[in-house]
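Shown next, in structure tokens, is the structure this report addresses.
A single protein chain has been removed from this complex, and every other one stays in its place.
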Amino acid sequence: MTDTLHGVAPDTARSLLREMLLFRRFEEKAEEGYAIGKIGGFCHLHIGQEGAAAGCIAPLRGSDYVISAYREHTQAIAKGIEPRRVMAELFGRAAGCSGGKGGSMHLFDLEKRFMGGHGIVGGQMPLASGIGFSIRYRGLDEVVVCFMGDAAVNQGGFHEAMNMSAVWDLPAIYVVENNAYGMGTAFDRVSRNGIEEKSLSYAIPVTVVNGQDVLETYAVFSELAEKVRSGGGPQFVDVRTYRFKGHSMSDPVSGTYRSKEEVEERVETEDPIAILRDTLTDADELDQETLEEYDEAAKSEAQDAFDFADASPVPDDDALYRNVYREINPNGRLFFDGLDRPDFAR
Amino acid sequence: MTDTLHGVAPDTARSLLREMLLFRRFEEKAEEGYAIGKIGGFCHLHIGQEGAAAGCIAPLRGSDYVISAYREHTQAIAKGIEPRRVMAELFGRAAGCSGGKGGSMHLFDLEKRFMGGHGIVGGQMPLASGIGFSIRYRGLDEVVVCFMGDAAVNQGGFHEAMNMSAVWDLPAIYVVENNAYGMGTAFDRVSRNGIEEKSLSYAIPVTVVNGQDVLETYAVFSELAEKVRSGGGPQFVDVRTYRFKGHSMSDPVSGTYRSKEEVEERVETEDPIAILRDTLTDADELDQETLEEYDEAAKSEAQDAFDFADASPVPDDDALYRNVYREINPNGRLFFDGLDRPDFAR
Amino acid sequence: MAVLTYREALNQALREEMERDDDVFLMGEEVAEYDGAYKVSKGLLDAFGDRRVVDSPISELGFAGLGVGAAMTGLRPVIEFMTFNFSILALDQVLNSAAKMNYMTNGQIGCPIVFRGPTGAALQLSAQHSQACETYYVHAPGIKLVTPGTPADAKGLLKASIRDNDPVAFMEGELLYNLKGEVPEEDDFVIPLGVADVKREGSDVTIVTHGKMVNLALQAAEKMAKDDGVEAEVVDLRTLRPLDIDTVLTSVRKTNRAVYLEEGWNYLGVGAQIVSLIQEEAFDWLDAPLLRVTQADVPMPYAKNLENLAKPNAQRVIEACRKVMYR
Partner (left out) sequence: MAVLTYREALNQALREEMERDDDVFLMGEEVAEYDGAYKVSKGLLDAFGDRRVVDSPISELGFAGLGVGAAMTGLRPVIEFMTFNFSILALDQVLNSAAKMNYMTNGQIGCPIVFRGPTGAALQLSAQHSQACETYYVHAPGIKLVTPGTPADAKGLLKASIRDNDPVAFMEGELLYNLKGEVPEEDDFVIPLGVADVKREGSDVTIVTHGKMVNLALQAAEKMAKDDGVEAEVVDLRTLRPLDIDTVLTSVRKTNRAVYLEEGWNYLGVGAQIVSLIQEEAFDWLDAPLLRVTQADVPMPYAKNLENLAKPNAQRVIEACRKVMYR
């Protein structure tokens, strides 16, 4: 039993299932919101990769940090941001977790220690090392988990951040959500070797995980988080996963870069939700009824988030100039645009 | 015999000795020129590292490219630029290989295929990959050799350039002149592992060479150059060497970062010139008289370069605006400074 | 004249130059198999193969520098930045290698390279994907900057940029790619760099602008003509370096007043230099201070209502024109 569950307690396993169902239903709602024009800009869905979000983040503490790229809706929820506030952000509403100013690519919640939501590929890497540096500087037993896509490892910032983390033994876990493609580019067209070798130059230990098996992912991250927490230094993880949808809502699901057949086959055989469902069912830890219950709950929470976002007001006009600076110096001019501005924006 | 000579023909070995003697004497003259204010700016001497310049470049063809950083005086000479034109450049004279506009850090000679002379640490790395790309694009059997210091491997540009070279199998040899320090920083303070592991992330083969043994270096590079030339793809080389002088003329030879004793000991035991002298002497391939002859020749060539530079005129005033652009478009304004400019600089 | 989209015009220019000269190649993210993130390079992989149309890793500093190295040996790379927002990562290679190479080498080694892609804001792409990058590319000498606002200019100027022997930054716009316009069909249509274009004649006020904003300037001008009977002259700089300041001065000497319109930020936006040149060279002709219409001085917000407030619009252009006309 516990074998197929990778030593994960059945209750935990079930809560991971519920989480993944919520992520799936949430992203479907986001897809809908985008289709009817309530969500704008770029919108990158996590459908197919829910195992990584749930399995990597569930083992963390509230005081641990998570930082990511732009495909981060479900990670934000996994770290504790209410789905309502995530959806409201996608809708560009004041109640959004970034006040409507960030949007899909820039979800933030300092209290939940979800540090974004970054749009420059690889840009979050040095930031993560900085968060790790700060944890070490203050002698805390916290951990920072940094998500990136496979294509991000080719950025210079990856190299520099990994090296500094190794040199200073920072409490950081660098996680590649390896879905094998960066937009339309298969990873093997932009690298001679695999992700699992990308930390060799820094002597940072690597672990390869099947991200479609959330239980394996959960088990591995529970162990890694404690290793890092107890001063073991940085870790690198190659989480094998697959993107079921297009790169963003404006990109095709398949095309020259991957065939319809490939996608169908992976969706068929590697859906992290189906895999966990079957594991639990085989282990007599889940019945159809319970599953449907979970799914209904997920659907209604996603719908609730959608309705909340849809009903909530857009930012007031003054928000345009708010938060450009934290400190409006009493002397001198900070703003230059010849427009009428609220008094606080001199 | 041939054993201690690493299979290098005695004549070749003797010419390598003459080269290194010239490099040493040339750098001593540069040191003198800087001390009396005839050379300005930053001036980075290669004394102690002559083995790398001679051993890595001598095996190359005239049609092969060399590109480097700012510690490149002797490499420029090794690739065929007349010492007179190199010294004149250090003096900032019109007869310099960069017309006096580049100086010590920016030596160039397109005909000799010496592609600089670059001052931004790591900046030459992507350029080298571009030269390699161009060789492959044109289907030529040329090779590009790119020199860098040990500290340069921590630059993002190193990472990106190495990866692209691996992906596209570029005919490039990336050579780290590993003198164990970047300015005052010992490499082991800015990396967890050694230079020899820095190409693992790209699956580029690495070779470690004792750069103080010019014959070993020559032998290894003769082999690598042909491998790369015949389509073997990029190579990475960790050339172990040591800087006998300060980082630049304005830096101390020793200090908190390395002890006087350490420097003295390395100079004593690891002078590439002394090592080759002894090897040849032991192999009965060199006598005292010949050695002195060689050294006299080197001294007078260095002195000749110095005198030539000292006697040659500075660039004319119009040179200030020459070569900012290759093409002065007939329409529109290209220069903005409100100064009187020669007619060609509209 | 054929009616083409801005995207098609760029595609034609690339095609024609690649056919003309085997030294021209295109490199960037998604340019080959994906036909380009914005489909500008559609069909080029099929036409020229993967030797000349090359998908790169996400390594802006690296492939920009690789392009410079290739140009140092005489190739003529066209480097596509998916957007110029990402090119900030590559700026060191642009400024310290490309722009300075010909000078540092005393003219031995040139750098005939084009860096191209969209600049500025599209729709709700938020702070990190909406930055107008002209300032970062025009401040330093040694590189030229081209900013076409119409399909015809896009084609004629891209061909000229590829043939130019110096580094050229060529800035497009996501919101321009679908713009339709007439493009001359003559078989080698080239527009020389450094020639501004008076897109609309008028004698009451001069609106100077570049790139995407040309179309907004024309809208504003038409509206003013209808509503206020004011005839604004719209001067499209087209290339920011070389800069055809004479055409601007001629217009200002006629209208005695001018407004600079650009989509980016105000503090050292392009307009600051144009204003500084106009007041220096046409001081006695000015009847009013030169005004500038720019983006609000904030990072671009995501929310649609805020984004609309942040971007320049016709009303603001009209108000600025009225102001310099003391109406």
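To keep things simple, chains are lettered A, B and C as they appear, and every chain counts its residues starting from 1.
The definition used in the following text is that a contact is a pair of C-beta atoms (placed from the backbone, for glycine too) under 8 Å apart; a residue touches a chain by one contact, two chains touch by 3 or more.
Bear in mind the structure is a predicted one, so any value in this text is a computation, not a measurement.
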item	value
Omitted chain - touching chains that are shown	A, B, C
Which residue of A:Gly33, A:Pro83 or A:Gly156 touches the chain not shown here	A:Gly156
Which residue of B:His6, B:Lys79, B:Lys101 or B:Arg266 touches the chain not shown here	B:Lys101
Sole residue of A:Asp109, A:Glu177, A:Glu216 or A:Glu270 that reaches the chain not shown, by the stated touch rule	A:Asp109
Residue numbers in chain C that touch the chain omitted from display	61, 85, 88-89, 91-92, 95-96, 99-100, 103-104, 126-128, 131, 135-136, 138-142, 241, 265, 267-273, 275-276, 279-281, 283, 286, 288-292, 297-299, 301
Missing-chain contacts mapped onto chain A	65, 67, 98-102, 106, 108-110, 115-120, 123, 125-135, 137, 156-157, 159-161, 163-164, 167, 322-327, 329-336, 338
Residues belonging to chain B that touch the chain removed from view	40-42, 89, 92-93, 98, 100-106, 118-123, 151-152, 154-157, 182-185, 189-191, 255-257, 314-315, 317, 319-321, 324, 335-339
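In this text, only the chains that are shown with their structure count from here on.
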item	value
Reference chain B; chain at largest CA-centroid distance	A
Mean-CA-position distance for chain C and chain B (Å)	40
Centre distance in Å when chain A and chain B are each reduced to the mean of their C-alpha atoms	46
Residues of chain C touching at least two other chains	56-57, 59, 61-62
Touching two or more other chains - residues of chain B	156-157, 159-160, 163, 167
